[in-house]
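Removed from the display is one protein chain of the complex; every other protein chain stays in position.
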Amino acid sequence: MNRRLLLLAPLGLAAIGGVSFYAMLRGMKRGTFDPRGIPSQMLDKPLPDFDLPGFNRADVLKNARPILINFFASWCAPCIDEAPILLKLRQAHVPLWGIAYKDKHEATDAFLVRQGNPFAHLAHDDAGTVGIEWGITGVPETFLVDAAGIVRWHFAGPLPPEAADALATRFTS
Amino acid sequence: MIAELGHFGLALAVAFAIAQGILPLWGAHRGEARLMQVAPALALGQMIALGISFGCLVWASVADDFSVLNIAENSHTLKPLLYKITGAWGSHEGSILFWCLILAICGGLVALFGGPLPASLRARVIGVLGLTACGFELFALLESNPFARLWPPPLDGRDMNPLLQDPGLAFHPPILYFGYVGMAVPFAFAVAALLEGRIDAAWGRWVRPWTLAAWCALTGGIALGSWWAYYELGWGGFWFWDPVENASLLPWLTATALLHSAIVVEKREALKTWTVLLAIGAFAFSLSGTFLVRSGILNSVHSFANDPARGVFILGLLAIIIGGSLLLFALRAPKLGASGLFAPVSREGAIVLNNILLCSIAAVVVTGTIYPLFADLLLDTKISVGPPFFEATVLPLACPIFFAMALGPFMSWKRAALAPALMKLWWVALVALIVGIVAKMGMHAVPAFAMGGAAWMILGAFADIIERIRLFRVSPANSFHRLIGLPLSSFGTTLGHAGLGITVAGIAGMSLASETIVLLHPGEHAQVAGYDVKLVELHDAKGSNYNARVATLEITRDGRPVVTLAPERRSFTTQTMTTTEAKIHTNLLRDLYMVLGEEREGGAVLRLHHNPLAPWIWLGALVMALGGGCSLADRRLRIAAPTRAAAAKAATNKAARA
Partner (left out) sequence: MTRKRRRLIVLLACGLGLGSAAALTLSAFSDTLELFVPPSRIATDAPHGGRAFRLGGLVEAGSVERVSVAGQPAARFRVTDGGATVSVEYVGILPDLFREGQGVVTLGSLRPDGVFKAQEVLAKHDENYMPKDVADALKKSGNWHPETGAAPPAAALWNDPQTKITKAGS
């Protein structure tokens, strides 16, 4: 009996490894697990004060309901990739606000005309200082801000469809 | 058209693999000789089909067929021909196809050289290889098709990551893959033995050469990878305990353990269950290492497309292969029967010790490699496990191995005594002690101790030969005669053990490495470890697909010229990426290693390294692989003998019938 258990031990270890790796892969797909990412320091913290042409912190707070804030730029190819996903979120009535990061205004406008505009409000972070304050490591990057103006979730890189679906259900329910 | 032919070859190989996985296994189960006999033909068919397929990929790459997506992404018209060829296995898709090809070659080799095996064992081994190959070929065909087309074809490709455009790395993957995939053969033997429900000495004899061949390739591959990291990454380090490096170290550790425990199965019919588990484990580590790198869970310079969806497919495949074989192991291992008896102090005992320690090291490395992932997943904390952890844990576990390595060959089978073995090694111990004390004068305690240990290992390995030929105890002519008469495998043992000693000496020597970072203007001098380095000038140069900034350094020692080195910084035009090309001068006792950094204030920032004994690290690995080759040559003679006898017998039978 003991011997049997001993012989099953390698299978047990392999199974534990397999299940956890599956959990990691799922997490990577949904954006909840990133083995390389720098953790965002904004998580569970109130938004830093900012005032950009377009909207400012007070506007976000006035809104009094959870919103998604997306950093993007017209020069960023992955943002093109992300555009249809953002449009889908918009169709699901997810409040989506955009901040154009280090971009020329006309280029941003052309980008939004070409790809479709998913944003309810648009601000311009020309100098990139707000991006630095928020601790973004690149564009696109998305923040979920709750009604009290506290960052609840963050994703670096283009939103994967799975993460977008999860967000959409979270907002509608 | 060529791409479609390659695609067709891949599909054909899948069909062969499915047949190869089902028919022989079914035949062996039912005892039908005819079904078992088709196995070699199917394995060869699969090998040829995949060979054609891979040939097509190489052709498409050389011919710059950018309508093939894989080529457009990883090649460029300006890329040198060598890298166009090696680029065929440089991309994710190509490397999976290459992986399948090697697996098919392993199957083909078993089919070609497996003649003397019992029919049912051969059928089962080939069948298991077929099933494994089938999984990976399906993956290549369905999830990562290397022949997918791109329309409209671009005018030029995106080019390969410049870090990978390097001769060291061009040949590193194929050798490493031979090591990884070669482990599939011992694995197939283990699964076949579990299916048969029996293991004997002959099984051990057949498994050993395959393990040895894969181990040699793995040793060479790891050494080449470490050498590449040494000169291409420009940090002057050679082993970073990077997760990807660890992923290649794990199969090596388990394969080394397997190599030794298979001897016990062969000579003494003991440790059977354990050896089977090791064979499964070595292949499992090979596979999971690849999986972890490909899925993007671990970060690496080889960051292939990190696609979690692909990761799920590979994970499923691994679950079937590893989980299935371990389940079979749990169910069938009790059938393998009890093993021979031996005393704790004996050759078997020494090998058991080696196995326990190697597996403990493997366990520690696994823990250190995946712990950060688990901490992130379960505890939600970001931590990293760096070299200090591995040094603190691996070193204490490796020391007893180093000590026992010289003693082991002096032990007799079944029952031995420690004292006589130690007596025979007294002079080795003395020399090692002296080396250690001398080293202590210039080094810290740990490297000095390692120096002594290296001397103990190298001399201890040769002491075995000296003992066998009774040098100085019989006449030199007699000794020479004995030397000629020694089996090649004992040279294999000696070289293998001495090689590790050389590597350890190299690593210990690197602790004396000195490094200076200086800002030099043309005409200025700097000193490193007694060498005088003069920056002569800085100029621009142009390569086939990059522009370079080159610094000319004149190195002298005590006024005598040593060498002129020209480290570069290259910027690759298509990938907008810069690489540092370190330049190295070696005299086999030390490396002078020069790196050009950024330029400021009209001068250049230079990093100057002096690395004593650095070349020994890779020299040792080469000697180890050579030792493996020696043993392999010996085995072949012994295995070929029954083959020839069997062939002769078959010929006479045929003649008699005719």
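Going by the order they are written in, the chains are A and B; count residues from 1 in each one.
Just so it is clear, a contact is a pair of C-beta atoms (placed from the backbone, for glycine too) under 8 Å apart; a residue touches a chain by one contact, two chains touch by 3 or more.
Note that the coordinates shown come from a computational prediction; the quantities given were computed from them, not determined experimentally.
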{"item": "Sole contact to the chain not displayed, among B:I517, B:V536 or B:L589", "value": "B:I517"}
{"item": "From B:N545, B:T579 or B:N611, residue that would touch the chain that is not displayed", "value": "B:T579"}
{"item": "Residue, one of B:P118, B:G337 or B:G386, that touches the chain absent here", "value": "B:G386"}
{"item": "Absent-chain interface as seen on chain B, which is shown", "value": "66, 69, 72-73, 150, 154-158, 303-307, 338, 341-344, 352-353, 356-357, 359-361, 363-364, 367-368, 371, 381-386, 388-389, 392-393, 396-397, 516-519, 576-580, 595, 597-598, 600, 605, 607"}
{"item": "Positions on chain A where the hidden chain makes contact", "value": "38-39, 41-42, 45, 48, 73-78, 80-81, 101-104, 107, 110-111, 126-129, 131-140, 157-158"}
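As a convention for this text, only the chains that are shown with their structure count from here on.
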{"item": "Length of the line joining the C-alpha centres of chain A and chain B, rounded to whole Å", "value": "40"}
{"item": "Sites on chain A touched by chain B in the complex", "value": "3-4, 7-8, 10-11, 14-15, 17-18, 20-29, 33, 35-36, 39"}
{"item": "Residues of chain B that touch chain A when the two form their complex", "value": "273, 277, 280-281, 284, 288, 291-292, 295-299, 308-309, 311-312, 315, 318-319, 322-323, 326-327, 329-330, 333-334, 370, 372-374, 376-377, 382"}
